[in-house]
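We show some of the complex, not the whole, and keep each chain where it was.
We call the chains A, B and C, going by the order they appear; numbering starts again at 1 in every chain.
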Amino acid sequence: MKCGVVVFPGSNCDHDVYHVLKHTLGQEVLFLWHGDTSVQGCELVVLPGGFSYGDYLRAGAMAVHSPIMAAVRELADNGGRVLGICNGFQILLEAGMLSGAMRRNQSLRFECRDLFLKVERHDLPFTSGYRSGQVLRMPIAHAEGCYIDTGGALDELERNRRVVFRYVDPEGGEASGENATKWNVNGSARAIAGVCNDAGNVLGMMPHPERCADQLFGNDDGLAVLASAVGMAADPKGAVA
Amino acid sequence: MTVRARVTVYPRREILDAQGKAIAGALGRLGFDRVLDVRAGKSFEIVLSDNGGSVEEELGQISEQLLANTLIEDYSVELLESESA
Amino acid sequence: MSADQGNAASGSATYNEPVVDFELAKGMGLAEDEYGRICDILGRVPTYTELGITSALWSEHCSYKSSKVYLREFPTEGERVLQGPGENAGVVDIGNGWVAVFKMESHNHPSFIEPYQGAATGVGGILRDIFTMGARPVACLDALRFGDIDAPRMRYLIDGVVRGIGDYGNCVGIPTVGGETSFHSGYNENILVNAFALGLARHDGIFHARASGAGNPMLYAGSATGRDGIHGATMASESFDAESESKRPTVQVGDPFTEKIVLEACLEVMRTDAAVAVQDMGAAGLTSSAFEMADRGGVGFRLDLDQVPLRQPNISPYEIMLSESQERMLLVAHRGRQEEVVKIFERWGLEVAEIGEITGDGRAQIFAGGEEVANMPISPLATNAPMYRRPVAEPSDLAARQAPPEVPEPDDLGATLASLLDTPELGCKSWIWHQYDHTVRTNTVIGPGGDAAVLALKGTPGGLGLTSDVNPVYCSLDPATGGAQAVAEAVRNLACVGAEPVGLTDCLNFGNPENPEVSWQFREAVRGISAGCRALDVPVISGNVSFYNETEGRSIPPTPTIAMVGVIADVMNLPVAHFTTVGDRVLVLGRDASEFGGSAYLRLLHGVEQGAPPRVDLEAESRLAGLLRSLVSEGLVHTAHDLAEGGLGVALAEACFGGGLGVELEINDQPHQLFSETQARAIVAVAPDFVEQVMAKAEKLGVPVVEVGSVGGSSMKLRCDGAAMDSKVEDLHRIWSTALPRALGM
């Protein structure tokens, strides 16, 4: 599948995603410059992690206005696949392509560590390589990952099954109560770690699947996100159990 | 002619303001017992050239489009002063 | 000395500059003979700008005038060394056509004044040193020394430094994969922030900051120049515009977003061959970058300061030359090709300006407002830079401090171990490194928390090991032993991940070199490091000296931080520093000699900092490292962890924590020996089938070895001569992992 990775000024996980798509999954991949106005025929576009424009105002706020974003929106409207990871998720929220908003982590600190996710939807183009309810270990690395929305909007999000990943404890138990500060370190509402749009072709997630896509790092739980996204979920390298 | 204005952005009331809460806690520990509540927001001082168009309107647009995420934040605009160049 | 043959620069009439005389020079930190020397070189009295330039170039920081005589002792050559000390960073060959470029630098004083910005700009500066060489930075380490947590401002300093390092590195997207953190009252008024960065480049991609080609344009790129960090405060004369003086911020503020795009743009420029030389503007800003670049290439330059992008109007020539505004680069382009360079910077949204050109006459000519404000010969300024062999004196209380300490037996082994683990010094540092992105760039095979960090080299099976070490308590009791120990410990940490050392960089943090006892400490430490390097075959490829870490006559403990890099042939299936497998047999390599001088046991539990530090037997270290490397490369061990502060007891506890597995051990020692810090030791855990093989290897290589027990259960059970402990790993782990945040109150 032809894949594009958008490079905003300040993106810094662009090469990491590129590496997995190209070298691990053998796809055709190109970098899309933020100033471009076309996605050049890509069927999957990834908005990578990093600090676009330094995230000096709010994470993702400035990148939204880059010329490439109109083309990304058009791709999504036409059913193409858009994946936002970390800063990319924040950009999708700021762009209104996904619902909700990000606040600073409740610890008010940058948090880099492994957390656990439960797969709430395995019927999406991005999650077809997982079992429903599967628990994944995945690293986070962000300062603004506290997902919030108004109560009503959150209920709607749940009703429409747009929660894709949720933070859980290592055994898959709820990250609430005493467990919350430990396993939902950013304090996200309802422990939400990733959401999709109604059509299911746009996914945003705070954890980094591209950082756990190789057994060299003792963990390839994230590979199936990217493998599914390019239609290779059945690949034996995927995290399908 | 230039105009100087200030845009202030605060998390909306119903949103938990973790930073404000942390500051209130720290002030309590420092012995500032009179402090009942703190909210933490952002302030932007903007200088515009006054070409006759409505400054308030323009600042409203700037706030909506960039400075505030109106889903979770409220903003307010104040004109501070005009200066002839 | 030859009188100057060039034009006499006139100084600026536009700016109300003070009259230049020795008093003014003294205020800028120049000694009387140094002032005389610059007058001789110029054949006249320098202009105000020239005086500022000279005082910066001849400052301790830029000239190494008090340390040079000793630094020559370091072995700096080796088969793999492509660039030793002298450039922005050192370069070593790591095989497969790749080179590693690395260096460490201090940002101590700025971090004490403003911890967040001080530490952040420290990271920014060291990253620029790396990409200036044409290498893409891929990893950082940070070595931090704080005072007592309860000392005034200390929590604020710790919080600010950690945030500053994190925010800068995280935003640029370079993982901080390791470091060290220690606490000692000797740093209450002078904390140390040492930042290390490593970059990778292809063999033929290395770039030098050597200007050449008369007529080639000089380009300025990056942030605009403000009045940041001009060493002006002390030298201000009343007559000099007092207003502008007070406006000079002493604190430099970092902009990691700009750094990131400057980095990308510079690497892109260097991939074209339109640039001749690239140099970052670090300490002493435009002055040192322009002079160093020209001096290395044996050329001159002409600068027009009116072209320099400024953050605010009316910055004087003197201020422009000495500003330390961050995220700025100076480039020399091939005449006719500067447009290509300009285009790249503009595409990244960066400011770029042509500010001068290279000349063939070896002089620095600087113009502002149409006036010539400086005209000086470059090479004589460098070659005639002052150099001192300062008086040395062994500290008068040394013998007393080295007197053998009394070593009390622990009452209760379990409780004693728990109280050691409950100190910020020995507690887990994850509160710090959770704030650092250590996995970005997806090369981090082993991040913070092990003995050495391990980076994979994509596209090859191999990788790099990185570590940073020094024990300042040992150094203060005996700087030569402490210096050698730092090198040995770094080699040992690397060996635990199978890495063969290829080079080191140092950051030598000391007090006031004009104090003979400090000079003695410096000389001794350098002697110890050199001995360590020679015996263990590790060249010094770059480094940094930070003197004057002193407040009201109190100097810091001598702290020669060593950061070392090693190569690993294959990073698959490396051992880790913790127990992974139930049933593994635990072996101790090396033999204890019951050494407690400067030990954590005496210092942290008994308040005693006395005695000769543990002896450093470099031969034994070399044998141990060789054994560890071969055990790792042959895949014979699941766990390898060296013994350091807190001795065998602490090392065993740490090995239990990572995987939550217990051990059951029998040790033929006195109870207190569990905390002895004899060097050249490590523990390994081995599958039962391999024990014999490992023992045989150890014997063959002359490394003492004993089998002490096995991995399993959920407790740390230990019996020694007349004492025993049985503590739940979970309980010890809770104490250890929360010790630092609890002490900080976070």
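Going forward, a contact is a pair of C-beta atoms (placed from the backbone, for glycine too) under 8 Å apart; a residue touches a chain by one contact, two chains touch by 3 or more.
On a predicted model such as this, the values are computed, not experimentally measured, just so you know.
Student: What formula, in the shown labels, sums up the chain copies of the full complex?
Tutor: In the complete structure file, each chain type occurs as follows: A x1, B x2, C x1.
Throughout what follows, only the chains that are shown with their structure count from here on.
Student: Taking chains as nodes and touches as edges, what kind of graph is this: line, ring, star, complete or other?
Tutor: Topology of the interface graph: linear, an open chain of contacts.
Student: I'd like the Å distance between the centres of subunit A and subunit C, where a centre is the mean of that chain's Cα atoms.
Tutor: Result: the chain centres lie 36 Å from each other.
Student: As a quick test, compute the distance in whole Å between the mean CA positions of subunit B and subunit C.
Tutor: So the centre of subunit B lies 41 Å away from the centre of subunit C.
Student: Could you list the positions in subunit B whose residues touch two or more of the other chains?
Tutor: In subunit B, no residue touches two or more other chains.
Student: In their complex, what parts of subunit B are in touch with subunit A?
Tutor: 11, 14-16, 18-19, 22, 65-67, 69, 71-72
Student: Touching residues of subunit C toward subunit A in the complex: what are they?
Tutor: Touching subunit A from subunit C are residues 163, 166-167, 170-173, 255-258, 260-261, 348-349, 433-442, 444-445, 456, 458, 571-572.
Student: Can you tell me which positions in subunit A touch subunit B when the two form their complex?
Tutor: Residues of subunit A touching subunit B: 57-58, 61-62, 65, 94, 100-101, 103-104, 106, 108, 146, 148-150, 187.
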